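Shown below is the structure under consideration.
The complex is shown incomplete by one protein chain, all other protein chains being positioned as in the whole.
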Amino acid sequence: MTAEELTSKIKATFAEKVEELPAVTGIPAFRVKAEHLEEICTTLVSDPELKFDNLSCLGGIDYPETNEIGVVYCLFSFAKRHHLNLRVMMPRENPEVISVSEFWVAANWFERETAELFGIKFKDHPDPRPLLLIEEWDEGYPMRRDWEGKDFIRMPEVGQEK
Amino acid sequence: MRAARQVWSGVYNLILGLLTVFKHLGHKAITLQYPDERMPMFERSRGVVVLLSDPETGKLNCTACMACARICPVYAIDLERSEEPDPETKKRYPVKFEIDNTTCAFCGLCEEACNFDAIKLTGKYEFSVYDQKTLLYDRDFLQELGRDVPYEKRKKPVPKAKAAPKADPTSPKPEEPGSPKPEAKPEESPKESPGEDKPEA
Amino acid sequence: MVVNSSDRVEPAPGGRELETQEFVVNMGPQHPSTHGVCRLILTMDGEVLKKVVPDIGFLHRSIEKIAENRTYHQFMVYTDRIDYVSSMNANHAWCVAVEKLAGIEVPERAEYLRVIMAELNRIASHLVFLASFSIDLGAVTPFLYAFRERERIVDLFEMTCGQRLTYNYMRIGGVSRDVPKDFVSETKKFCSYLYPRVDEYEAILTENPIFLGRTKGIGILDLPTAINYSVSGPPLRGSGLKWDIRKDEPYSAYDVFDFDIPTGENGDTWDRYKVRIEEMRQSARIIEQALEGLPEGEIKAKVPARFRPPKGEVFARIEAPRGEMAYFIVSDGSTKPYRVKIRTASFCNLQALPVMAKDLKIADLVAIFGSLDIILPEVDR
Partner (left out) sequence: MFELEGIFNAVGNFLASFLGSPLLQIVSIIAVAGVVIGFLMVLALFLVWWERKLSADFQVRIGPMRTGPHGVLQTIADALKLLQKEDIVPLTADKKVFFWAPVVCFVTCFLAYICIPFGKGLIARDLNIGILYIVAITTFTVISLLMAGWASNNKYSLLGGMRSAAQIVSYEVPLSLSLLGTVMLAQSLSMVTIVQGQGGSFLHWYIWRQPLGFLLYVTAATAEVNRTPFDIPEAEQELVAGYNIEYSGMKFAMFFLAEFINMFTVCAIAATLFLGGWNPPFEFLSFIPSWVWFLGKSLFLVFILMWFRWTFPRLRVDHLMAFAWKFLLPLAFLNIIVTGFLIYLFE
């Protein structure tokens, strides 16, 4: 399916549950509310025309200015050869979203990584342990934009943008 | 019958493997006896960073334009420029030029950013020391290292093709309110440096 | 000849069954066959694995955080360190992503040079795989042979860009330097030298009955599972999917070259090995074609040193030797990326290890782990 077809198909299927974003270099992008995610993912996986069988990438993104934190899902379909970019935006205090690892097992580690680096809670995650950081890590969520750690030094700006 | 063929194929392939390995007996070794023999380094090899100096005057080519310090991804270059230009060469020079080899990634970006043939990555790779502090190379040491390093002086056509994208690193300088002087430098650089080099060559 | 691990000797009538106990073995972080610092927590019943839990993060350097703190040019140096066995491909992925974001046209010669370098690096990476895989299975000699050939590739790289491991060769908009004079002839020589060498490895390993016993039917990963686990690269092709981003979503100059995508049938360890061996030959074919058609011209588009891509987002992926390598970049219009998410193949491939290794022997685990060709810095980033 081409990007335009996919965009209209998604809009038709989910109506006001999705909000179209500017395309990510050709890939249709949509913004989804956290509470609709499970329903949308179910349709994305099972719909014979969409058939998103592969989670290519999952990552967090943080916007302290607008007090938003989000999860970006890069989906791909081997069956139909099309891409889709979904994102869920939440307030930065206690962000919580459903785990998609029941749809794509690959999400398991991606979500564990995002959970510990961004502080996003993934509900019903099958294995909610920290993945990359040490077990006794208690210095906050390092990938948030405003994070300050005791060993973290912002690199000096040598002669740049003074 | 199938079992027999399987056994035969197994035996055949075992022997094939043995013979393949056996063929290598007596071949010349590909390894070297390191401290006694050394691999010749390629001209472009990126090892220790050195500062190049003018073979004629013996002065550093560096004008402390900060291009290298700015591009360095690991901020290994600590650079301070002189207040006054050198009376002989009429150029600014670095008062302090330190490269921290413990963080240097030998990426070669500084060499590419430089418009004055001042900094170069050489093929030297043996600089292990017992004390980490001695890996902080200061200006004089870097100059000493670069004394015998041959380098091709930038000729006129080269800056056009190659330095064209590189002319940009210096162009943002006008934006810098802190250092108004370098404004003139980017203009001088492609012209001046070959001009200086010609008499020497 | 295969003894089923589930075969149990029934106790004699009236006798009682011997009690056995499961025990936990820590394989790693320092272990000869974990290829870096990875810890596998194995629950074993004798020699049989009951549960495998990979524990990663020992090499976590937070490269994504570093990326937010570096300019687009500077981060090129860090991409080398994500996957140090195939730095050229990591460089390439970053270039492709940033160029897509900023809409930079890359000169044709640069694209060809990138393809040549990426494919040479793919061969080098697969040679490292072959070396470590054979040593995992106990055959030590192919290790040295593979590294002998890799040495020649690395020499070609050093000749061109000056480094042997972290090349930092590509630049946004092109490549850093043109190739030296004798690069083309040397590379051609290398390609014709490579084919018989690959045959040599195959003579030692491919049909060797011991090797077959260790790899055939071991660690089967069926296609639906592979896709669901986001497994990519040779493991995915080994499971039978004819999928290669170079062919299916061509980037750089890959659409002009003619090459085959090798696939496996069963998705076992042997198939993954065979796919990589075949890919080496195909890569050599691509290099030969690229050298033949190498156009003259510029090697770098004009990209300012204070490069500011437009505000926006990009998701770009390439086929690295280990599989799909993708960058998701969010740009806020400044010289530094706002957010970089690096999707690496090893991260997803390693996740599938427990499925493949279940109820097999500890020796099989080593073979499967080797056949996934994990690079730990790429997993932890």
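Letters A, B and C mark the chains as written, and numbering starts fresh at 1 in each.
We take it that a residue touches a chain if its C-beta (ideal position, glycine included) is under 8 Å from a C-beta of that chain, and two chains touch if they have at least 3 such contacts.
This structure is a prediction, so every number in the text was calculated from the model and none was measured.
J.: Would you mind listing the shown chains in contact with the chain that isn't displayed?
T.: Result for the missing chain's touching partners among shown chains: B, C.
J.: Contacts of subunit B with the missing chain: which residues?
T.: Residues touching the hidden chain, for subunit B, are 14, 17-18, 20-22, 24-31, 33.
J.: So that we can see where the missing chain sits, which residues of subunit C does it touch?
T.: Residues 1-3, 5, 23, 25, 31-33, 47, 134-141, 143-145, 148, 204-205, 208, 210-211, 213-214, 361-364, 366 of subunit C touch the chain that is not shown.
The rule is simple: only the chains that are shown with their structure count from here on.
J.: Between subunit A and subunit B, tell me the centre distance in angstrom, where each centre is the average of that chain's C-alpha atoms.
T.: Taking the mean C-alpha position of each chain, the two centres sit 41 Å apart.
J.: Averaging over Cα atoms per chain, report the distance between subunit A and subunit C in Å.
T.: Distance between chain centres, rounded to whole Å: 25 Å.
J.: Which parts of subunit C, given as residue numbers and ranges, touch two or more other chains?
T.: In subunit C, 70, 306 touch at least two other chains.
J.: For subunit B, give me the residues that contact two or more of the other chains.
T.: Each of 72 in subunit B touches at least two other chains.
J.: For a test of understanding, state which residues of subunit A touch subunit C in their complex under the given definition.
T.: Against subunit C, the touching part of subunit A is residues 22, 24-25, 27, 29, 53-57, 59, 61-62, 72, 74, 78, 81, 83, 85, 104-106, 108-109, 130-134, 142-143, 145, 154-155, 160-161.
J.: Over in the complex, which subunit C residues touch subunit A? Could you list them?
T.: So the residues of subunit C in touch with subunit A come to 56-57, 60, 62, 64-65, 68-70, 100-101, 224, 227-230, 241, 243, 248, 306, 312-317, 324, 326, 328, 330, 335, 339, 341, 343, 347-348, 351, 380.
J.: Under the definition above, what is the set of subunit C residues touching subunit B in their complex?
T.: 70, 73-78, 80, 141, 145, 148, 151, 155, 158-163, 166, 168, 173, 176-177, 180, 200, 203-205, 207-210, 300, 302-306
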